[in-house]
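Other chains of the complex are left out, but the ones given are in their true place.
Letters A and B name the chains as they come in the text, with residue numbers starting at 1 for each one.
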Amino acid sequence: MTRIASVQRVAMRHPGDVAAVAALLDTGLDPRSIVAILGKTEGNGCVNDFTRAYAVQALCVMLATRLGSTVDEVAARVAMVMSGGTEGGLSPHFIVVSVSETQVPPTGALAIGTAFTRDFAPEEIGRRAQVEATATAVRAAIDDAAIDDVHYVQVKCPLLTSERIAQARAPVATTDTYASMGLSRGASALGVAVALGEVAGVTDDAIGADTSLYSGVASCSAGVELTRNEVVVFGNSHAWAGDLRIAHAVMQDGIDLPAIHAALRGAGLDPGGGQLAPDQAARLVALLAKAEPSSTGRIRGNRHIMNDDSDINATRHARALVGGVAAAATGCTDLFISGGAEHQGPDGGGPVAVIARR
Amino acid sequence: MTRIASVQRVAMRHPGDVAAVAALLDTGLDPRSIVAILGKTEGNGCVNDFTRAYAVQALCVMLATRLGSTVDEVAARVAMVMSGGTEGGLSPHFIVVSVSETQVPPTGALAIGTAFTRDFAPEEIGRRAQVEATATAVRAAIDDAAIDDVHYVQVKCPLLTSERIAQARAPVATTDTYASMGLSRGASALGVAVALGEVAGVTDDAIGADTSLYSGVASCSAGVELTRNEVVVFGNSHAWAGDLRIAHAVMQDGIDLPAIHAALRGAGLDPGGGQLAPDQAARLVALLAKAEPSSTGRIRGNRHIMNDDSDINATRHARALVGGVAAAATGCTDLFISGGAEHQGPDGGGPVAVIARR
């Protein structure tokens, strides 16, 4: 038996609308094959963005009915990664990732590996312990899926809450629960970097501070429901079948169109004079990128106002910008652009991965 | 004597910072030669955006000192066109436009013509009378500057206030003062379209309603301080000298990178594989574009959320998107992307003009 990955991108009409995912099941997708659902929902992508939890609840209720299981069982089985914020022209959508087996021989194709760390003690979050456990999990996922080249690593990681801080048996990395999200994402991204040899070693002090250390393939999000890290590694493997392929590049800043072009070309698409023609765009399965405002307040020397805007959060500006640049490259707006890029690409830039059909 | 136009793009650190414009005067620009100053300020670009008036006040105070005149005289002499909103990665900046005379023979170059309509009665605003008077003024400006091909027409137009509505001697187009801004912009844009033969004729009912009627070069803004229309026409003329050249194209939607490429190429710049290389970008003098959300709620079939977002105004999303696409093309973020595009390009799209140095 050969493994084969499927990735399907479908629209949502609002955060609770899972009809298009249900339609995939109606037309043959086995719900038991689903390993992850990524979603771009239309909330603010910040603290009080409840569109993420609403979408997860709607997905879990629907899948529980289909699987004849409980909502909690679905949540434990499928990695749900909702990213809030469809600023600019971005279009809300789900990306359904599934893995099944086939009789065809391996042809070399997109491969997906998953792994989990152990549960973390509160005092380990945002520290080297989290880095190292994540690195171990990434290596396990790579081995499990026989991935030859890694292009995108989605990590869901825990955060500190007041309750967890109270339970800690040693000082925690921060007592600010919001800041703990960034530290947990950062430590997780550095774990990916260590696993892939992008970074040699990490000290506690570097986490959240040394922006020169980063992974070019990590994409991390923190969620209150977790106590461990969940890792989904996307790469290519000689041992898998199918017509999908993944590639990536690293945007050096928010307007790095050439990097997006490089990722598209790496996945076998030709942006031609700048934007994918419709026949090429039809072969684009998913574009996943990280966006963040540069901490310098500048892009190629010109001032941006993202960090000074008290009406619109800086990450919202950043997603709108990178979404515009990626839409320029692809001619599409249903792109998975997410914010919060600590140690995920260079300051003001970020990884961009492309999955395409041959 | 031959006329020669100068266009200079300078940064601002905040809406009241006119130091960079003052520096142009210090290094030789004659304040009496300035015919217009365009500015992209960092407010919300909507009703309560006071960054526009603040920048105008700061410019007028500074220029009054330099010219030995009053603030009101400066305001009457120089067309001040401030566009609020630097969403995404856009960078606040001024564009200083001046016209002087030179001994060199005409070489063919960027030419700038200005004209004014008569004062409008309140009941004429947003109606055919405004369309026709604007068309007459555009033709006069073209003749005055001997423009061969028109590529960008900036119009400042009045709006209805409660006071003006009370003074009207016939029913006004709308009693909603905010709506009057859109109708005035729309009627002005249709006046440009009529002058240039883009539209054959216009009825009162079509203004603000029939989106199939539009100008591909008009850019209009409404201001409470005006009772007439002020018109600045940008084009190329065989009778002018200098090393500047202008071209334009019409974006069919917010992600129309090929249209931006066409405008760049028309002005003599080569976007190569997608983004201007640094040597080409150094020759870009100004990019001016209109942005607006499509009324269909879709871009190439995919849903956008601009019109449904009650936290961020739809025009802010639109500027962020078009700013990202234009930054992808140019590698720059100090681009004059403005919103409110009634009859200024097709629904969801808009004109884009490029001024470049040879």
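Just so we're on the same page, a contact is a pair of C-beta atoms (placed from the backbone, for glycine too) under 8 Å apart; a residue touches a chain by one contact, two chains touch by 3 or more.
This is a predicted model, so every value here is computed, not measured.
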Oligomeric state of the whole complex, in copies, if 2 are shown: 4
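Just so we're on the same page, only the chains that are shown with their structure count from here on.
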Length of the line joining the C-alpha centres of subunit A and subunit B, rounded to whole Å: 40
Residue ranges of subunit A in contact with subunit B within the complex: 11, 13, 42, 44, 86-93, 254-255, 257-258, 261, 271, 273-275, 299-300, 302-306, 308-309, 311-312, 316-317, 320-325, 327-329, 331-334
